[in-house]
Structure formats: structure tokens, C-alpha cells
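Moving on to chain A:
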Amino acid sequence: MTSTDPGTKACGLQIRALGVAFGERTVLDDFDLDVAPGEIVVVMGPSGSGKSTLLRSIAGFTEIRTGQIDIDGIDLRGVPTHQRKLGYVFQDLALFPHLDVGENIAYGLHRRHEPSSVRTARVAELLALIAMSGAERRSVTTLSGGEQQRVALARALAPRPRLLLLDEPLAALDIQRKTELADELRRIITTTGVTAVHVTHDPDEATRIGDRTVYLQPR
Partner candidate 1 sequence: MDRTIRLTAHRRLGRRPPRATSALAALGAAFVGLFALYPFARLVWRGLSDGRGAIADLVRSERIRRIVWFTLWQSAVSTAVVIGLGVAIAACLAGRSFPGKRAALALAAVPFTLPTVVVGTAFLATLPSEWRQGRVAVISAHIFFNIGITTRTLTLAIERLDAGPWEAARTLGASPFVAWRTVTLPAIRGAVVGLAGLVATLCLTSFGVVLLLGGPRYATVDVEIYRQALQLSRIDRAAALASMQFVAIGGLLWWAGRRQPAVGATRTRPRVVRPTLITLCALTVLLGMVFIPLTALVRRSLRQPDSSLGFVNFTNLTTVRRGTGLTDPPLRSLLVSLQSTAIATALAVVIALTLVIGATRAPRPTVRRWCERMASLPLAVSAVSLGLGVLIAFSGRPLPWRRSPLLLPALQAVVCLPFVVRTLLPAFAQIPVRLSDAAATLGASPWRAWATVDFAIAARALALATGLGATVALGEFGAASLLARPQAPTVPVAIARLAGRPGAVVQGQAAALAVVLAAAATALILVTEQFRGADR
Partner candidate 2 sequence: MKFLRSAATTTTTTTTTIVATLALLGACSSSAPDTTARITAETTAAVAVAPAGTKRSPIVLLAYDSFVLTKGVLEGFTKTTGIPVKLVTQGDAGELVNAAVLTKGDAESGVLWGVDSTFLTRAAKEDLFVPYESSNAADLDPTLRALAPKNEVTPVDRGDVCVNFDKAALAKAGVDAPKTLDDLVDPKYRGMLVVQSPATSSPGLAFLLATIAAYGEDPATGWTSYWKKLAANDVKIVSGWTEAYETWFSAGGGKGDRPLVVSYGTSPAAAVLFGPDPKASTSPTGVVESTCYRQVEFAGILRGQPDALDESKELIDFLSGPVVQNDIQLNMFVYPANTKVAPAKEFASFAVSPDKAAELRPAAVDAGREGWIDAWTEQFG
């Protein structure tokens, strides 16, 4: 927690009047959110309040009906997902089952055409950060729930995203592991200094991880 990752440039996120609807059903309406560079914002709300939809809109998986999403003042509309330079930790983690731990973490580096030496170094660095040094060749299917969790985080962080999105990544864990990992998560995120939006419905998790919490009402 002493120094932030020098490679990461923290960016700000501005959401203005965001509206998302699936057919007739409005999920988000006139939603505003500002996240300062390096800030960790937790979005809370019950099921169906549009938490996941918010993240999917930022990532570009869901089409937005109205409003605008900017990162550092640049409009994201029309930018395809793979060019948005985001990190996303999915609720079900979505690790690549055919790749080992190291390859999972290096995946985003490959896509940015980083040379092999850089990839190796960065993977080792992140494994150290998540306290799993030396786990490069392990199969992701043999990891425990908590380990999978941390690998998913490392994979999202490896290519130094402008913004980290976390979609209830701790939901599947038991209470004790959850508490431990929530603290760990905050440590790792603040170490890298990345701006983060974390979605959860657990108030305890919200206070442990976030700098600030916003609430979404179900519609």
C-alpha cells in the first residue's frame, strides 16, 4: 500500500443521464455517476436494480439508450469493447479453462502485443501481488474458490486497465473467506492505484472495499 503501480495511469469516469432498457423494461434511467481517478466506488443495490447492467454498459456489452459514458472526458460511444482498455472481474470469474494460471493472466498482454519477456515479468509481478508466486503452470480448474478469485483479478489488472470493473466477485464465497478477500481486494486495488467500480449487495463488503458507496434503487 506504500506506492502505486507506476505503469497504471488512473483515469476518471463520468456517467451522464445513462438510460438502458431491454425492450419495454427500463433497467437504468437518467443515472449519473462521477468517479475520480484512483477512487474505488461501490455500487450497491438489491437484485434487479441494474448493478450488473451498469457495468456491462461501461464495458460495451449492453447498448445504452440514452446518455453518455466518458473516461477522462472521452466519449466511449462507438468504441468496441476490446478497445476500451478496461479490466472486468466477472461474477462467475470466467477464467479460460483451456489456459493455465500464467496464460490466463498473460492473455490481455498478448492482445497488446507485449513481448514475451515483458509478459513473463508482469505475470510474476501480479502473482506476487496476489500472493500466489510460482503458480504460473497450475491449471485453473484445480484452484480453490479464493485462488480463482485472485487469478481473475490479476488477469484483469495485468494489462493496466484504465478502469477496473468488479461484478460481485465475492458472491460465491463463504462469509469468512469473503471478509478476508474483501480486505485483500482493497489492498491489491489500492496498490495498483487503478480506478474501480465495484458492484455488490453486501453492505459489509461495500464498507471494506469502497472509498464511497452509491445506491441503486430497483425499478
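How were these candidates chosen? In short, all candidates are chains of the complex that A comes from, given by their letters.
Convention: a residue touches a chain if its C-beta (ideal position, glycine included) is under 8 Å from a C-beta of that chain, and two chains touch if they have at least 3 such contacts; residues count from 1.
As the structure is a computational prediction, the values presented were derived from the model and not from experiment.
J.: Which numbered candidate, 1 or 2, lies in contact with chain A within the complex?
T.: Per the touch definition, chain A is in contact with 1.
J.: Which chain A residues qualify as touching candidate 1 in the complex?
T.: Those residues of chain A that touch candidate 1 are 59-61, 80-88, 90, 92-99, 107-108, 110-112, 141, 155-156, 159, 161, 165.
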